[in-house]
Structures are given as C-alpha cells and as structure tokens.
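What you see is the complex with one protein chain gone and the rest in place.
Chains: A, B and C, in written order; residue numbering restarts at 1 for each.
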Amino acid sequence: MPQTLRVTVWNEGRHEKKNPDIARLYPRGMHGAIAEHLSKQPGIKAAGALLDDPDQGLPDKVLAETDVLIWWGHMAHGDVKDELVAKVQRRVWEGMGLIVLHSGHFSKIFQRLLGTNCFLKWREIGEKERLWVVDHAHPIAEGLGDYFELEHEEMYGEPFDVPQPDELVFISWFAGGEVFRSGCCWHRGRGKVFYFRPGHETYPTYHDANVLKVIVNACRWAAGPRGEPLVQGHMKTPIEKL
Amino acid sequence: MPQTLRVTVWNEGRHEKKNPDIARLYPRGMHGAIAEHLSKQPGIKAAGALLDDPDQGLPDKVLAETDVLIWWGHMAHGDVKDELVAKVQRRVWEGMGLIVLHSGHFSKIFQRLLGTNCFLKWREIGEKERLWVVDHAHPIAEGLGDYFELEHEEMYGEPFDVPQPDELVFISWFAGGEVFRSGCCWHRGRGKVFYFRPGHETYPTYHDANVLKVIVNACRWAAGPRGEPLVQGHMKTPIEKL
Amino acid sequence: MPQTLRVTVWNEGRHEKKNPDIARLYPRGMHGAIAEHLSKQPGIKAAGALLDDPDQGLPDKVLAETDVLIWWGHMAHGDVKDELVAKVQRRVWEGMGLIVLHSGHFSKIFQRLLGTNCFLKWREIGEKERLWVVDHAHPIAEGLGDYFELEHEEMYGEPFDVPQPDELVFISWFAGGEVFRSGCCWHRGRGKVFYFRPGHETYPTYHDANVLKVIVNACRWAAGPRGEPLVQGHMKTPIEKL
Partner (left out) sequence: MPQTLRVTVWNEGRHEKKNPDIARLYPRGMHGAIAEHLSKQPGIKAAGALLDDPDQGLPDKVLAETDVLIWWGHMAHGDVKDELVAKVQRRVWEGMGLIVLHSGHFSKIFQRLLGTNCFLKWREIGEKERLWVVDHAHPIAEGLGDYFELEHEEMYGEPFDVPQPDELVFISWFAGGEVFRSGCCWHRGRGKVFYFRPGHETYPTYHDANVLKVIVNACRWAAGPRGEPLVQGHMKTPIEKL
C-alpha cells in the first residue's frame, strides 16, 4: 500500500453552482466536504477536482498520481469526454481504486467498467433510507453496527442492472417499499471498484458520520499497489521445456 | 437431467398436529401442499416425508432415489438424528439438490453445509413482505416480474449469518424496516443448495402462486446429474510422463 | 425456456477462406461444424452466420430470433461495426445467451460486456491442453469426467484480464507450463455469457466430442426467458403508502 494514500474527489460541480440551497448545504462543494474529511485521516491526502476545471479536472499528471478516485456526477455525464473516460478506465486496470457515488451509477466510466447499462428505479421524496450491513467481515463495514440510517434521501430501487458484485456489503431499505444493493465491490484488472449509493445533492448526506466512515474505509480498501496494467503477450517458447 | 425429477418434501410436521389453525391452513400438511403442486408439473413426481415417519421419513432407499430434497423444520431441529444429517449431506455432495425453506435456516443440515451458525433476526407480527428479484438472468426468477408480495409473513432480518451466496436471487423488504437475502444459491460438491425464506406456518404462504412458482423453478435448477461423490485419491504416477 | 432453442453460430470466416489447410479441417467452416452438431440435439435448431454476409451476418430479425449466439472471431475484430456490437450487447441485456469461443476473447462485444481489456498470454506450438472440471455441480460440466484432453491446441495463459467469473467451470493445464481459466460464466442484465477457451483454427477442436458436449451444455445453460431489457424508471409515488 502506498505510504500516503492520494485521493482525488472528482465532482461534476454543476448543482452547487445552479441551486443556492445546494450551495448552502455544501459551501465548498460535495467534493470539498468529502476531501476535507478524508484529509483529516492519518495517511490520507485528498484534493477536489471539477468537470469545469482545465482537462475536466483530471490532467494526466493528476490521474497518474491518484491512488483512489472518487466520482460524483449526475446532470452532465454526457459532457465527460470519451478520451478522459478511456484514461480513467486504463488507470483502474493499472490498479487505481475507483469509488463511484450515488448518481455516478449512470456515468460513462461506471457503465464501461461494468458492461451493463446500470439502470435502476428512483423516487425523490426525501424518504428514510436504512443501510444494512450484510458482510460483517468486510473492511468497508468496519466500525459500523448492524445498520445505519439517513433520515432523508432519494430512493434508488432494484432492479439495479449491474453484474453481481464480487462482494456485497450493504443493502438499503427504503420506507416507500424498495430495497437496493447500495454497497458493491468489483475487481477490474489490478484495480478495485466500489459503488456506494447515498448522496443526493439536496441532502446533507456527505456530512453524515457513517457515510464518511464508509468512504474512508472504502478508500483504504480500494487502494492498490501502483503498477502497470496487465499485458497481452506472445510467448514464442514454452516456460517449461519438455 | 433425470427424465423424471423425483422430489421429496420433508416436513417436521409437528405444528400441523398441535395447532388446529395451522391444520386448517394445511389440511395435508405444508409438505402436502407443496408436493401436490409439484406433482402437477410436467416431468416432476413429488412425495411428502415426515420426521415422525419410520427412519425419520428418509430411509436409505428414498434418499438414494431423491433428486431434490425440500426441507421444512422449526421446533424439532434437535430431534433429527446426526446420522441422518450426515447421510443427507453426503447425498448433496453426490449431486442431490437441496431446497431449505424458511425456519429450516436453523436446521443441522443447513448449518453443516454452510459452515456458519445461520443466525438472523425475526419478528412475528404478520407484516408485509415484498420480494425483489435482483438477478433477472437466473432460472429461479423465471416468469416473475420485478417483485412479488406476501401480505402477511413473519419477518426475517439481516444480519443473516451465511456465506455470501454464489448467486443471490431475491432480497426481501419488510414493512417494519428490515431487508433479507431471501433467495440464495450455493454449490456443495456435485450438489446445489437453495435457501428460500418465505413460509411461516401460520400463513397460507405455500398456497401462493408466486411462492410455488419459485419452488418449481428451484427444483429444476437444483436437479443435477446422478453421480458418485468427488473422491480423495492418491496418484502414484503422474498423468503426464515428462 | 423456449420450446425450440434457436442458436446462431457467428463466425468471422476469414481463416477458412485464406488457408486451404483450415478449409480442409472445416469444409463448411467452424460455424458449420458447430451448427451441424447442435442441430442434431433434441430441441435445438442452429444456423451459421458470417461476418461477410449481409448486415455482417446478423440482421435485426435474426438477432431478435436468436436465443443463444455463439461468437468466433480472430483476425477481423476491428471490422465488426460498433453499431452491431451495441445491438448484440442490448440483446444480451434482454436475455439472449452469448457463448464466446477462443480468440473471441478479444472481440469488441466481449470486452464491452466485461469491462476489461481481456488480455492474456499465448503460444502457438500445438501443445497438449488438459481441461479440468472445477465445478462438478455446474450444468455445463454435465457428462464429463474429472478432465478431458486436446492433443494439440494453441496455449492461452494467465493472467487473463477478465472480471472474476460468477462461476468458474474449467481450468486448463498446458504442457508448456501455464494454466488458464478456460470455462467462465457471467450474468449481464437478463443474459448469460459463457467464455470457452478451446478452438484454434488450425486444429480439429470443433470435431472433438467433449468440446461439442460442452458447447451443447452451454447453449442449454445460457438460454434464458425471452424478454425486454431491465428499464430505468422514475417512480413518482411510493409503492408503499406510509
């Protein structure tokens, strides 16, 4: 594991600009709230990055020096350049961790890495969400009880069209009648991917202590050894001479 | 797959004897309700078996000729002889399918096959259960929509202390605030195991069309080729002479 | 399951045209050898389709009426139109089974469905491959012993850059010193995907009885219910009124 874990919190950042209520909830953006909390943890150094920054927030040097990338997007998935998506995918294959939050389920990078359309059901009435831990041996669940709650969240419901997670950590219960696989892990190449459901922009979700704990745990879990991607190779002679 | 699928529906059968309300719901026992429905399906022949029958319902010949065993137990798990449990386990390893229903989660055979204590939370107030399909590619979900409902059921809640299922087919939502992995698949040796949550004895669950459809699908999924168990073996010479 | 299983065996078909030795091994093409064998099985109807056919062999009507698509490609992956790849992916999400053979590991459709680059190591000296069954409960392994052999095959070796299979059925041993996960299952949406390693064009692999048995088993496993893809949906009111 790298000595200092370098986390980049990428945020579309458009909602905060357009809606004063959201700006009040997150005066330094959702990325700011998350990055500030992460930077307080021992061994973690986090910085924000925005879609409207130069190079859409992820110049090659930043991407190359990121151990874990956190991704929040919603209204502007289509604006992210295909070229950048390919670079991020390649970095995951090389070993960069990727944590996709909430509406990032419909980002190009998530769809590309999973191979499905990532559809789901949703409803926005601010109902209660209760997140149940279903794998108590998993490091992402460390320090949590049987469940934790968010008083008001957007609902996401099954069917969630993703490949069966390699490890399923959380299942959400919603007051309105749905369930959702809200904490899902996959490996892709040398990289690890974690999807974490909560975080609608109109609620103070990224100030919640349990949500932040999960994100910290997920960063530590997702961080891998720095390395080159796995390679295709023609071997002319056998390893084993017979 | 065998030409005719031979299913044995094993039932503890004690509740039906002791409680007239349960006997009214299931005049031929829960096993009877299930076996009658199964026997109406093309290519399936089903029979009941009871704990209080000779050989606890499963003489060697019956067990040897069973392709899929369905198991319902609750108040008398401790009465099932260890010797019988070992025989059933061996038959699963040989390729017999096993479908464990509801409170069978706490049977000796289920615990032995899974290696965990199979604990869970429960509450008996007859609340609503909604079962969501989370793997729409799975044959056990064939013919179902996004979800189906049971108006009144006992609640089972997470944490459900089982190994992560190889395939997770259903997640239940309960009105009282819980979720549960209610349709879980595992392979053990040559055999397949399916756990299906619904079926508290005081409700007419095994008359429900969707519940019965799942049980039929599960029987077809769980049926394997008849065979010998995998064997331990000392090989004195290499397969490959080098 | 559909009454008659309609299988389309898609083949790039270029090697057979260019190399007389390959044409001699497969006078009606590799697709022909496979489709002929499949069509002899009860309940299966198979037809070939070629890259150089109109609509690259898969006009909408054919794709819509295909329950399981088999895919063999090698030298012309780049010629397959992105538009067709998107249609095939959508059909998998709807429930069509997909069986990817050998060098199809590097096809656009396989990469898109898996989200990885699908790299591997290879060596072409015609060495021996031994395929070990590692999931004896799996229907794709039905009727096989502990292993089967191919006297001469191209070697494919790990690291095979694919997501961990949902179910791993075969692992290959190669005389030259490598291993390979050579029978891998994944679910994508309502569809099932099976990758099966053997089948280099210069060997009579698709005349081998065990290889053909695996392909038949895989077709039956991959066939799903016909249906629409899972949909994204905005729900304005709760299912459950609180």
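Everything below uses one rule, namely that contacts are C-beta pairs under 8 Å (C-beta built on N, C-alpha and C of every residue); 3 or more make two chains touch, one makes a residue touch a chain.
Just so we're clear, the structure is a prediction, and the values are computed from it rather than from any experiment.
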| item | value |
| --- | --- |
| For chain B, residues in touch with the removed chain | 89, 93, 112-117, 119-123, 125, 127, 155, 157, 159, 161, 163-164, 166, 175-178, 186-189, 229-240, 242 |
| Residues of chain A (touch criterion as defined above) contacting the omitted chain | 1, 95, 128, 130, 135-139, 142-143, 166-167, 175, 187-192, 224-225, 227, 230, 239-240 |
| Where the missing chain touches chain C, by residue | 130, 132-136, 146-147, 157-160, 164, 167-168, 171-174, 177-179, 181, 242 |
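The rule is short, and it goes like this: only the chains that are shown with their structure count from here on.
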| item | value |
| --- | --- |
| Length of the line joining the C-alpha centres of chain A and chain C, rounded to whole Å | 32 |
| Overlap residues in chain B, where contacts from two or more other chains coincide | 130, 135-136, 167 |
